[in-house]
Structure formats: C-alpha cells, structure tokens
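Can you read through this structure? Questions will come right after.
A single protein chain has been omitted; all remaining protein chains appear in their positions.
Right after this comes subunit A.
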Amino acid sequence: MEAFAALLDALVYTRSRNEKLRLIAEYLRATPDPDRGWAMAALTDGLDFKAVKSSTIRNLLKERVDPVLWTLSRDFVGDTAETASFLWPEPLGETGPPPTVSEAVDALSAMTRANVASELPQLLDRLDSAGRYALFKLATGGLRIGVSSRLAKVAFAQAFDVSVDAVEEYWHAFGPPYLELFAWAADGDDAPDTAHIPLFKPFMLAHPLEELHVDLADYAAEWKWDGIRVQLVHVAGETRLYSRSGDDISATFPELLGALQLPAVLDGELLVRGTAQGGETGGAASFNALQQRLGRKTVSKKMLTESPAFVRLYDVLSVDGEDLRGREWQHRRTQLEGLMPRLPDSHFDLSQLVEARDFDHLAEIREGTRDDAIEGLMLKRRDSLYVPGRKTGLWYKWKRDPLLVDCVLMYAQRGSGKRSSFYSDYTFGCWNGDPDAGADLLPVGKAYSGFTDAELKKLDKVVRQTTLNRFGPVREVERTLVFEVAFDSVHESKRHKSGLAMRFPRIHRVRWDKPVHEADRIEALRKLIRD
C-alpha cells in the first residue's frame, strides 16, 4: 500500500503527461502481482466497493472526532477522503503492518454495510496518513488525480513495451487484477486467447476534412449521424455494447443486446427513434432525445417504449468468426449490406451512402440537408483497411455548419440571478499541439448557453467535484470534459492566450462520452478563420 500511496501522491503533484506515464510505468514494473493489477483497476475506474461510500467515511470520522472540528476541516480541505486521512486518530498500541493493495482490496470487497463500521477502521489503523488517503481513494473510486483510464493504459503499454492498441483490445477481456495481461505484457507469455470473449476493438476514427477536396472515385460518402458511435460485439452467445472510449455501456441499452444474435462486431451510430426534435417518421430523433438515455445504469420501461434505441450501421469488423479489419472498406461494405437481412430492422438499419456526381455536388447536398440528426458527411477511402485510431488520408469527417469544434472545459464561473448558485459560465480550450505528446490547452472562448437545466445541474456537479483551483468566483477544473462548441465565426484576438476569439460561441452539446485528448487543436480552429 505504501508504494501505491506514494504513486498517488506523486501523480497528484505532477502535471506533465510524460512524467505521469513514467511514474505509472515505473510502479507497474516494480510492483508484484496482484497489487499492480488492482492499482491499474483503481486508475482505470475499474473498482467499486458497495459498502464504502463517502458518507461511510464521514460517519466513521464523526464518531471519532468532534463533528464541528470535522466540518471546519472538511470545508478547508475540500475533499472528504483527504480530510479523513488527516484526522483519523493514530491508533494506540500495536497495530499490524500496512496491508498490501490486494489485501486491502480483499478486505474492502468482503465488507458489508453491516460490518463496514467495524472492519474499515482495522485497515485504517495499520496505515499512515498517505496510506489512509490512498485507501479511501481506492475504496470510493474517483481518484481525481488527473489520470484518465486511457493514460493508465498507455502507461501500461510503455511499461512493458507492448502496443497500446493491443492493450485496449485485451483490456475488456479480463477483470482486475489482470493477471493474464501482466503475464502477456510483463512476462512474455503468449497473447491472451480472446476468441471466445466479446472484446472491444479500438475504433477507426476520422480527420476533419477542412479545405481538402477528394475525388469521389476514391472516396465513398455517407451521412455522419448525430448520435453516439458504438460498437456491438457478439461472441459465443454473449453481446456487449461499447462506447467510443471502450466503456461497456451494455446495461444502458439492454434492448440492443438481444437484437444481435449472430457472431459479429458491428460499428455504427446509436440513435433513438422519434419524430420529436427534427426526426423523420420512424427515423432518428436529435441528439437531445438520445441524451436522456445516456449515462444511466438502469433503464425504465417507459424509456424503452418512448425512446427505443437502434444502431445505424457504418461498418462490420468481423462476422461469423472472420476478422474483416484487414479487408478494404468496399469489401466490408458489401459484407455489411449482405448482413442486413439477418439483422432485425427493429434495431438496425444501414447508414445510406450519399451518391453525388462529384465533390461540388456533394457540397451542395451537404449544404441542403436540414435533418437535425445529421451532423455532416463522412468520406471514406474505398480501399481503406479498418485501422485503429486516426490515420491520415483514410477517413474524413465533414461537419455541417455552424462551425463546431470540440473543446475541453478549463474554468467555470458562477452565473448570476437564478444561476447564482451554479457554475454556469464555462471557459474552454483547445490543444496547442498533440495532447498525447504533452501539449497544453489554451483557452479559446467562453459560453454560458446551449444546455438544458438538467445538464446545467450535472455540469455544476462536475465543476465542484473536479475543482483544482479557486480564484474568487472562478474555479479551474480538471481537464475531463469535452464540449462541442458551436460558433458563427472565429477571429484573431489578443484577448485569449490562444490568439483566437469566437463569435457567439454556445455549447452545442456536452460530450460526456468523448475523451479529452480527442478534442480539437488550436490549429484546427485557426483554419476556420474566414477574414
């Protein structure tokens, strides 16, 4: 536990991405199984102990220290786990040696609501302040130390010199403490046999088209739908649904799981049906309608009837046990079309190709479309293999006006009037280079509209939970959230450090699903200057 506690503290004080990677990699190399696997689980939010909540900690402390002093201290520190780690009374007499991470995990898993109040203190008494902090963070999840699950996986790949794509792919096959993964990566064992496991396959992604023109002889065009990109995997009788970041969201859309009954890996856009908010009859509703269903652990019957989900298919990665990722898009498309009759049309349809005479004609079609569920166009090289990540020249996204960029929330300020208790004014930034190579975010604009009241409540909560700094009414937050920002135009400006200012920026939507390192770069925004 001491090494894990030291790692957490080192990560807390480290801002550089490379240094964070180095620290995690070093820990993974130096720490034996299964501790390092549990630590990885903690870093990738893979742990959940039902008996230990923030309120459990608070109650334990209030039994041991004066409640007034507890509250004053908690208010000063701003973090329950940290305050508790400070105020926990040092035990009298002999205590055991500090538990290992796996010992702590075993003990935490065995705790119930009935015995947590007597069991947890026994662990705490064996730890020092830093150890208690680590234990609380481990127990309650949500480390909030500026390490994303992606970053932890990159560190894992770096630690053992294996490909991060392979790590992403195998990750979901195993649960903590990931002994098979370490055996493969660290000890040189054979790659895990994943043939019978519904694994997530890393997505192929697109670059923005920007000013480029492409020849439609080489590129096929299809609509880019305004839902969430998903992957549906069916292997050995089991189906799982994955979001773009590789999170398993099967429980959120249970209706889709039964709908896929053949061995396949499908790539598509998850949408909900409805005529509301711009949707056509039997077609897709706008993103706002879909948003009501995102992020839920359980779904009510009412929701299932009112906003049923379906997947509009873009691609097929494998079918009937054959991996198609090494085949050209044209081939995969034919396979996908051939597959459609075998899929229930209640839950699947095919994303139609957009036929155009030439590029200019395509531009015209793009301008003319008014369907709210359409975000723009996709252009895919007909001979492109399905390659993870974003490889230049293969796929392009061509978003529809208004101008949209994906920015990262950096600062939030309290609103005024009825919003005075909410952090409702957001300053966001774009990357000044490659975020995976240590680029920074620079502020590019500020917006306070474009979200619903329900979203505002959620945003306010995020701001409070991820605060790094307070400057009067302004809070600096951890870089965890992506906004798709819509704006009319962008100009050179000295007001922001980025040298750019947006005209009429508003939050187009909150991309709860999008990892921050996939937000846009300053250079992408700069290219939108039309002065």
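Note that in this section a residue touches a chain if its C-beta (ideal position, glycine included) is under 8 Å from a C-beta of that chain, and two chains touch if they have at least 3 such contacts; residues count from 1.
In this section, contacts and distances are computed from a predicted model.
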**Item:** Options "Beta-lactamase", "Xylose transport system permease protein XylH", "Cytochrome c oxidase subunit 1" or "ABC transporter ATP-binding protein": UniProt name of the undisplayed chain
**Value:** "Beta-lactamase"
**Item:** Which of A:Ala110, A:Ala191, A:Leu468 or A:Ile529 contacts the chain that the document leaves out
**Value:** A:Leu468
**Residue touching the undisplayed chain, where the options are A:Val77, A:Ile365, A:Ala439 or A:Ala524** = A:Val77
**Prompt:** Which listed residue (A:Met1, A:Leu21, A:Leu87 or A:Met204) would be found touching the missing chain in the intact complex?
**Reply:** A:Leu87
**Positions on subunit A where the hidden chain makes contact** = 9, 12-15, 65-66, 68-69, 72-73, 76-79, 82-83, 86-87, 467-470
